[in-house]
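A protein chain is absent from this complex, but the other protein chains hold their places.
Up next, chain A:
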Amino acid sequence: MGNSNTKRSDDYSSHSRRKKSKEFIDQRINYGSLVTHGIYTAQPEYDIDVVREFILKKKLSPFYKGMEDYSDNPFPSSATSTPDNLTIPSTQPYEPTLSIASSTENNDDTGSQCSKTRVSRKGSLDSSRRRSRHSSFSSMKNRRGSYKSDVDDASTSSSPITPDSHQNSLKVEPEHPLYSKEEFFKYPIECPICFLYYPRNINYTRCCDQPICTECFIQIKRTFQNPEPTCCPYCVQSNFGVTYLSPDSEEYYEQYNILVKSKEEHDPEYEKLLSQGSTPGKKRKNSISYTDPHIVSTDDIYPGWMLKYEQHQREQQRLEAMRVRNFNVQVNNNAALALLDAFFQLPIENQNSHSHSRSHPHSHSHSNTNSSSNRQHRNHTLQTFGNDLEELMLLEAIRRSLADENNNNNNNQSEEQGNLNAIEESNEVVVLNDDEHDNTSNISIRNELEEATEHIINLNLSSSNEDHTTVENTIDNATTTTSATNNNNNNNNTSTQ
């Protein structure tokens, strides 16, 4: 029942993956890429194609292989990155940036200009230069569409360059014209969710301006258990979403420089600047609305979620209806049987609550062969009391069959109910995953509870060889431990993986 539903959604997602994955070719974007690095092992539910689209549109940070340890300069470049055979006038304006932006597409004469910019950028921290930089940035952006002619212009207008410096520079920065790899990864930032270090162009939460890497961001999702809009992991504001500042933007470049400068000059303001979230130097005052077009929200990257949820709900309703129907059928059957019993006027002892409903057919046939005088007597009584009695008997039969039902299921029912309450009230079973949730019968939920408890206990037993139930002053786990031993093999498999 539940499995069929799960299967269906699996088919759905694998289908869409198959359909789209053919077209996928990874791309390098700002020294990152379009593929995750496997921090999370669960089957992804986000729409990876949508995520990639956002990365390509520079609305999400690309995927980077997070660095395990902090280093000021994780990718120190070779000495060739700042060739000293270049003479750059100290007043060099930012025009070269223009040609550098296109340098990766043109092998002629542009490499050394990369170096040139880098050198000149080092001197760019005085404000007048930064200002001039701004204007060239926007013009560069505007003219990106027509690289070729720009490059030609630039290369003809700039001074001749030696071929080997050109080669070296290209090796240093094949992908990113504005920053060398060294510059790009300098002073990385820690993602507070996965504890790995990333280049500074990380995503920031729209609400409280805290960093989060893309791999962590896409893991945060609505669940069938909690279908409400997702919350920010840091400030718990609803409608979680992030902003991203592309390193190609002027604004990013400006902030990069502020930070690098304060860091390298041992500015005591550095920590303060760092704590200013996405916009060091001018702290963002307000949260950005989740409807803002620059925001990427959870719902954006889980586009089919609501449909899946509705499907899930319909399935739940169908199962619930089926359960109610089964119950009613059973009650009706029981009532009919009880009514027949009453008709046949079985001795009252045979009708007490110990007789299981399934045994009725036997007693029925037994009584059938028993006596025909009973039947006559019954008819007589019925005629005497008329319809009132019939109604009374029906009510009594229903009442009795319900009582019977209760008796039969008494132990299971109350235990299951207790466990259900326990699930709701305790942390032991934290999140039933989709498959488990789909199993809506009480019994399977009860098993789930035991498994969760067993899991802990089992690990405990297998790892310490110490039975907690025998340790004084510890909680009596007799019931759960028993079932833990029963399922020992299963659980060992899962726990040792």
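Following the convention adopted for this analysis, a residue touches a chain if its C-beta (ideal position, glycine included) is under 8 Å from a C-beta of that chain, and two chains touch if they have at least 3 such contacts; residues count from 1.
The rule is short, and it goes like this: contacts and distances are computed from a predicted model.
Of the names listed as "E2 ubiquitin-conjugating enzyme", "Exosome complex exonuclease", "NADPH:adrenodoxin oxidoreductase, mitochondrial" or "Transcription and mRNA export factor ENY2", the one that matches the UniProt record for the absent chain is "E2 ubiquitin-conjugating enzyme". Screening A:Pro74, A:Pro233 or A:Gly277 for touch with the missing chain picks out A:Pro233. The hidden chain makes contact, of the residues A:Ile29, A:Val51, A:Leu178 or A:Leu196, with A:Leu196. Where chain A meets the chain that is not shown, the touching residues are 39-42, 66, 68, 192-196, 216, 219-220, 225-226, 231, 233-234, 236, 422, 425-428, 430-431, 452-453, 455-456, 459-460, 463-464, 468, 473-477, 480, 495, 497.
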